[in-house]
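The following block contains the structure, expressed as structure tokens.
Left out: one protein chain. Kept in place: all the others.
The block that comes next holds subunit A.
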């Protein structure tokens, strides 16, 4: 049976145990008139208790088995390989195990090397045994669990408390997924980056000005030394983000001011959601628009006034990205402007200030920390944005701040380095993780700063 089949059987078994457990507990209970054998909990809780005993241990084993079995089987298969194949470097061994897996997936008959054929047969044999054993172990465990659970059905068992405890632990586990995700991100990105910096010095990466990640696959290949100076990428990212923020911050902020201070409730009720549509449009749509409409438009306009604009100019990507961030900026600013107490505005009006004077000299200074926070969040959004730049910005790493030329960004390079098939251990692939680390650290700092500023500011007026 495959994992899905086992899961389905398991849930049927659990439902069945619930039903049996509930029935059994009801049968145990006798009305108070006849001796009064009262259950501690409602019958349903006894049912849940049996279902938990039946389902959860089996489920845990199933998960562990599914996750671990593949690497164990691979190890066992490799142990059976001829010795000359075994005594190879780690890269080679992982390559061989991949080949074996491919053979099993594509049909063993396609094998050319007899040793590989034997290994593939061994692998698929072990896989079959593992699957069989998994089915048996999990289902037996479920039945044992069911038997244990049934023994707990006594009027004195505090079934509700036990079930609630389990629920509580499950909830804690769910909440802990957030921690696990962060740990997963940090470890995966960090480990690969450390391996990358083992091959390429960190200073070369951080301060080098030449980026061409094409490493030679064979030693005798020409022109594939590969250099990993990330400065052009950082500059390109900053350039496009700066253009985006130059569009998004004024437009977003002024929109927020108009909506919160001037617009009638009617206008606000319709315009605010309309603006938020912009935030809901998938980024790939913006990318398509930038690449096929905005970029040619900018190039044509440039040609008309005698400027030589690259067809994948930073300007096009930046402008479209700016539009994408407008609603983000405006809704965050809107929140902080609304949080400024009305009394401060009234004080200013009382002194005879006009509305715009009040906004400029009272509301905005009071809301400034929040707006700075919004700005930082918008910046982190711009730096991490991927699809628009992948589709509309270039691939060549030019070190320039001219918005009319093509530049490339950190996210574009991550995507180009990691899409398509390649070995996992080459410096080229690992470089993507080093870029990811840089991206993660920068956006994390921006986010933490922004959240701190916003929180401080909130406390001030609450």
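Everything below uses one rule, namely that a residue touches a chain if its C-beta (ideal position, glycine included) is under 8 Å from a C-beta of that chain, and two chains touch if they have at least 3 such contacts; residues count from 1.
Keep this in mind: contacts and distances are computed from a predicted model.
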Omitted chain, identified by the protein name its UniProt record gives, among "ChsH2 C-terminal OB-fold domain-containing protein", "Decaheme-associated outer membrane protein, MtrB/PioB family", "Phosphate transport system permease protein PstA" or "XdhC family protein": "Phosphate transport system permease protein PstA"
Touching the absent chain when the full complex is considered, from A:22, A:299 or A:381: A:381
Of A:8, A:26, A:60 or A:284, the residue in touch with the unshown chain: A:284
Residue in contact with the excluded chain [from A:75, A:214, A:293 or A:311]: A:293
Contact footprint on subunit A, counting only the chain that is left out: 4, 67, 70-71, 160, 164, 167-168, 170-172, 174-179, 181-182, 184-185, 188-189, 191-192, 250-255, 257-259, 261-262, 271, 274-275, 277-278, 280-289, 291-293, 323, 326-327, 330, 352, 354-357, 359-360, 377, 380-381, 383-387, 390-391, 411, 414-415, 418-419, 424, 432-433, 436, 439-440, 443-444, 447-448, 451
